[in-house]
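Every protein chain except one is present and positioned as in the full complex.
To keep things simple, chains are lettered A and B as they appear, and every chain counts its residues starting from 1.
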Amino acid sequence: MDKFTGKIWVLGDDIDTDIIIPTEYLALKTVQDMAPYAFSPLRPELAGQLNAGDIIVAGKNFGCGSSREQAPEIIKALGIKCVIAKSFARIFFRNAINNGLLLIENEKLRDVVSEGDEITITINESIEHQGNQYPITSLPQNLVDIINAGGLVKAMQKLNNVENG
Amino acid sequence: MGMTIAEKIIAAAAGVESVKPGDIHTVELDRLMSNDGTTHLTIDMYNKLRKPRIADVSKLVWIMDHNVPCDSVKTAASHKKMRDFAKEHGIQFYEGAGVCHQVMMENHVTSGELIFGADSHTCAYGAVGAFGTGVGCTDYLYAMVTGKSWLLVPETLKFNLTGKLNDGVYARDLILSIIGMIGANGANYMAMEFGGEGLRTLNMSDRICICNLCVEAGAKTALMEVDEITLDYLKAHGREPKHNFKSDADAAFAKVYDIDLSTIKPIVAKPHFVDSVVDAKECVGTHIDEAFLGSCNNGRIEDLRVGARIIKGKKVHPLVRFLVVPASAEVYRQALAEGIIDTFMEAGAIVMNPNCSVCWGSCQGVIGENEVLISTGTRNFKGRAGHKDSFVYLASAATVTASAIKGEIATADRI
Partner (left out) sequence: MGFTIIEKIVRNNTGKEVHPGDIVTVNVDRVMIHDIFIPFVASKFEEMGFTKIWDADKAVLIYDHLVPASQVDDTRHFRIGNEFVEKYGMKNIHRSDGICHQLMTEAGYVKPGDVVFGTDSHTTTYGCVGAFSSGIGYTEMASILGTGTLWIRVPETIRVNITGKLPENVMAKDIILKLIGDLGADGATYKALEFAGDTVENMTVASRMSMSNMAIEAGAKCALFTPDEKTAEYCGITLTDKELDLAGDADAKYCKVINYRAEDFVPVMACPSNVDNVKPVSELAGKEIDQVFIGSCTNGRLEDLMAAAEILKGKHVAPFVKLIVTPASRKIYKEAAANGTMAVLAEAGAIITHPSCGLCCGRTGGILTDGETVIATNNRNFLGRMGTSKVNIYLASPKSAAACAIAGKIVNP
């Protein structure tokens, strides 16, 4: 999956973790149980509209707020291929990487796209939107290692010599 | 032919000389209590009326107690509806003051009154000789709009109390024993009247506890003879009796029970029925996950004192959640002043704000699948305290506290 194309959903600045998944649903047993409530304070219909392979494009400080790891897990469970934002909050960033959810920081894209547009992403290279290219900066090596291992759980399984992890 | 207390109150409220069981009368109501369990439904119906009006707003008392503080967006909407309506119509309104029946006893109810409450445990008001009965929202709405309602005059079961409860035995053991004896439908449609020398040994807190639970035997209302203890209680709360009725010597009772209080033992009502009453000793050793000391039945200062005396210097079992919930803000302040709140906090209890708490089972201390609760609440129906597959045992404040310490059902004499 070095290159993929997807339909985008556009969100604003400061999309906090309580918007991504309100606390009311945090004690549900599985991430699948929680997924229908994703983004419900802001756009209650959104979780039902997302399709596998879609991409979220947002403003600054995406994922700010709590440490709830359900936030990136749910986004992944909803089939979102990657989140592009002007910037990410740090706990969300770590949690997303640890769960193998691709995040891309880009200052410009959010201001030129419209919801429903298609964009094409070439990993570690660029984003293409309506003929324009936006470069992607590459991640630090230790994060690449976690992603390459398939997330932090898999990386730890390797450490502990767990078979068929 | 003489009349019982219930008959006399109905006759007075209906403006007639005498009534007899089976008669249906239109009665003037003295007070109408409603809480956040159902008031929003009443308001919805009220708003559908063609020309709605409240007959006499001074009779209405609305109390927020079931889900306080509010625990969900759904409840928040119902609460707002109730609060806004009360504000708009100038209805006497309480929030955070405690469980409705305790708030009513502390602030409103007096002897001889006829009161409808949109809550089954409204029969508690019989403790001061008032005819309190629980109604649904339709009946409540009719009474709210007209100031009146109709009542079928109930037959009366008389409980003639003698002797005195032994140390370590409480009013709660008594009423649960009575319910066990007559069964959960043993007083269906009837009034339960308490009198006799034994009644003089029971304080107002005991009396409220007894009357409150009579609905668990199906009773329409519960009534106690007015005596010095009643009058002192009313006086201390700044109220005069409206009537001071006693049953006539030749009043007709459906049945008379003589109960020697000294024969009552600590009991436990087992899941899932209030009348599944057994000697507490039979349940000793039963694992528990949670214990609850509180409710309109057993959350008064006297009950908290019983629990505090037992737990002082001891600790709640580490795997037990022990919820202590005073029945009213007045009780809380008194308990705070007496150091009782500190005793429970020191012991590791969870002390919540006055409200229905886990007795209502939807807001605080909800129990999970297969969990076991021992409670001073009013009911042990299946699912009452949380998960549909969970278990509730009812017992006295003493037994509940002792169990919280042991981590299993225990009697206070073994702690």
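Just so it is clear, contacts are C-beta pairs under 8 Å (C-beta built on N, C-alpha and C of every residue); 3 or more make two chains touch, one makes a residue touch a chain.
Being a predicted model, the structure only gives us computed values, none of them experimental.
Counting contacts over the entire complex, the absent chain touches A, B.
Contact with the omitted chain, checked across A:42, A:123 or A:136, is made by A:42. If you put the hidden chain back, the residue from A:11, A:38 or A:89 that touches it is A:89.
Among B:28, B:139, B:289 or B:408, only B:289 touches the chain left out of the display.
Only one of the listed residues, A:61, A:106 or A:120, touches the absent chain: A:61. In the full complex, subunit A touches the hidden chain at residues 14, 16-19, 22-24, 26-29, 40-42, 60-61, 64-70, 87-91, 94-95, 98-99, 140, 142, 151-153, 155-157, 159-162, 165. Touching the omitted chain from subunit B are residues 68-73, 75-77, 79-80, 83, 86-87, 93, 95-96, 289, 318-319, 321, 323, 329, 332-333, 336-337, 341-342, 345-346, 348, 350-353, 358, 362-369, 371, 386-387.
Everything that follows uses one rule, which is that only the chains that are shown with their structure count from here on.
Inter-chain spacing, taken between the CA centroids of subunit A and subunit B, is 53 Å.
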